[in-house]
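Every protein chain except one is present and positioned as in the full complex.
For chain A:
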């Protein structure tokens, strides 16, 4: 899958490449009185790999979930590929989308979860085929060929007929990545993809993600794997208490954190 960048039909190529893939402007999110995200502004360029780090409860998952509209932002503006997430822009007004249209928007955004969330009643192959056949109405034969190709890419061709319960954690997560890729997303969100894995299984998942980054996929990765961030990420964002504390080149931030909170956090995880 070298030609992964799928441009939406009708969008001018040059204009498309200049708009950032993800643009967050003053995004806030509250659950009741609990303000989880506070005035987040952030830009992710096309093909960029952004690593999001920060202590537990700092709002990283919530931010990812807002990007594909699993949560609704409370205020501010969040757009993916130039389109506001979950809203339709007409003139200077934003109209809330019908759930069907929001679902359509999510097709272009792949998400990988900490707990894999594979469908346990389907084999690895069926997991990968599910969304293309059910959501995009791709023919069974086509979806199968593509799914096998993706499973081979994550090194699991010979496990296609296994149910998730019969795969190791690392294998399950690789299937989950293949499942997300089957929808040909233009953006991949990873929420602590290796945090639920035994240490010896982390490498195989990170390897798949590195390969993916090399193909030019735009990725936002919430992780505690600083080695991965240093090696693969273009940008490192440190979040704490719902605010972006520090942003920069991962090698610089990791070697020379500017902010006291970043220093405190890094001293714990490094």
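To be clear about the criterion, a residue touches a chain if its C-beta (ideal position, glycine included) is under 8 Å from a C-beta of that chain, and two chains touch if they have at least 3 such contacts; residues count from 1.
Everything below uses one rule, namely that contacts and distances are computed from a predicted model.
Enquirer: Given the options "Cysteine desulfurase", "Amino acid ABC transporter permease", "Quinol oxidase subunit 4" or "Oxidoreductase", say which is the protein name UniProt records for the missing chain.
Expert: Of the names offered in "Cysteine desulfurase", "Amino acid ABC transporter permease", "Quinol oxidase subunit 4" or "Oxidoreductase", the absent chain's UniProt record gives "Amino acid ABC transporter permease".
Enquirer: Using the definition of touch stated at the top, determine which of A:46, A:60 or A:106 touches the missing chain.
Expert: Here the residue in touch with the unshown chain is A:106.
Enquirer: Of the residues listed, A:66, A:183 or A:221, which one is in contact with the missing chain?
Expert: With A:66, A:183 or A:221 as choices, the missing chain is touched by A:183.
Enquirer: Residues on chain A that touch the omitted chain in the whole complex?
Expert: Output for chain A: 68, 70, 99-100, 103-104, 106-107, 109-111, 113, 115, 117-123, 130-131, 134-135, 161-168, 171, 176, 179-180, 183.
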